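Mind having a look at this structure? Questions to follow.
A protein chain is absent from this complex, but the other protein chains hold their places.
Let's turn to chain A:
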């Protein structure tokens, strides 16, 4: 592999890992916020326990999302300085707004929500999770404005070899960004819905304690997953209208369209191969579409079954399948992401800057060391976090430490050192 391939692999692995955690974060945050709202309004103990249980899983997942996100943010300057120098004046604006308007508040209020449990007034505590949820959406929005610009640049001018932003409104209103935002948000709700339903089904199948809590959770999960699947597919369909000519041509498979798209770019930019890798484009899209079909069918069936009380209580085959469905939205997410990002190759900024030109002047050795170090550390941490997530999900609400006591009371555990 040459240096650019190593840098691409590093970014793809970081972004892909980040995307997996973020998708569940966005979906779960919404469900936790809604359940906590109900718990706060009614003071119902079951919903309070639901908030703590799903909140605990949310935090385990969130921590890994932050870690991968940090590395992603810095990787732009680290390995893609050609991109930041050429286009930083445009898509850098939305990145800056994302960190300041969204992520800054999200982090601050997440700390308040976690550590202020039983310390804050319950309405202030409820407000904290809503701020976290809404700023998470805002974060996704501004990131997709940046990504939308790279996919389909608008509102810029090219002067002295670098891009300048001329129309901020056009960049924000970019259909490639807007459609992707709602598509990703819907996908996150699908991920969160199937996760909640799958974990609940595990507990119902195993007949663990808290059957009432998990029956309620199961219905919430499926009740979210089915409409969210349709919502996501609708915006996914609209997304096909915003594809770049080369991606659309390769996806269509029509030899004449492919030749025309290639000829058009070759005429504008000189000789070269301007087509994305067809194998990746097709594999990504097909994975996404097949996963959608499976999820749609299964969510529809489950929405009927969840209305039948004996099925919710003891239809174990269905419980099994629901748990097995947990990874499917993640697979769909990655498939769609591969389709979107591989499909814009060989461009970093479509039609303006190639991925090879976007690369920092790094040596092969630097890239190898960096890639090896990040992959090793992240692989170990991701495995650890998924094992812990599964462990916390299996152990159920009784083992949750989040919000289990006022924060300032002395611990009842013995000080191990003494």
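By definition in this document, a residue touches a chain if its C-beta (ideal position, glycine included) is under 8 Å from a C-beta of that chain, and two chains touch if they have at least 3 such contacts; residues count from 1.
In this text, contacts and distances are computed from a predicted model.
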**Complex member absent from the view - protein name from UniProt, among "Ligase-associated DNA damage response DEXH box helicase", "Cytochrome d ubiquinol oxidase subunit II", "Sigma-70 family RNA polymerase sigma factor" or "Nucleoside ABC transporter membrane protein"** = "Cytochrome d ubiquinol oxidase subunit II"
**Candidate in contact with the missing chain, chosen from A:28, A:50 or A:97** = A:97
**Fill in**
Of A:4, A:26 or A:114, the residue that touches the missing chain is A:114
**Message:** Considering the whole complex, not just the chains shown, which residues of chain A touch the missing one?
**Reply:** 60, 63, 66-67, 70-71, 73-74, 76-85, 87-90, 92-93, 95-101, 103-105, 107-112, 114-117, 119-120, 164-165, 168, 360-362, 366, 369-370, 373-374, 377-378, 381, 384-385, 388, 391-392, 401-402, 407-411, 413-418
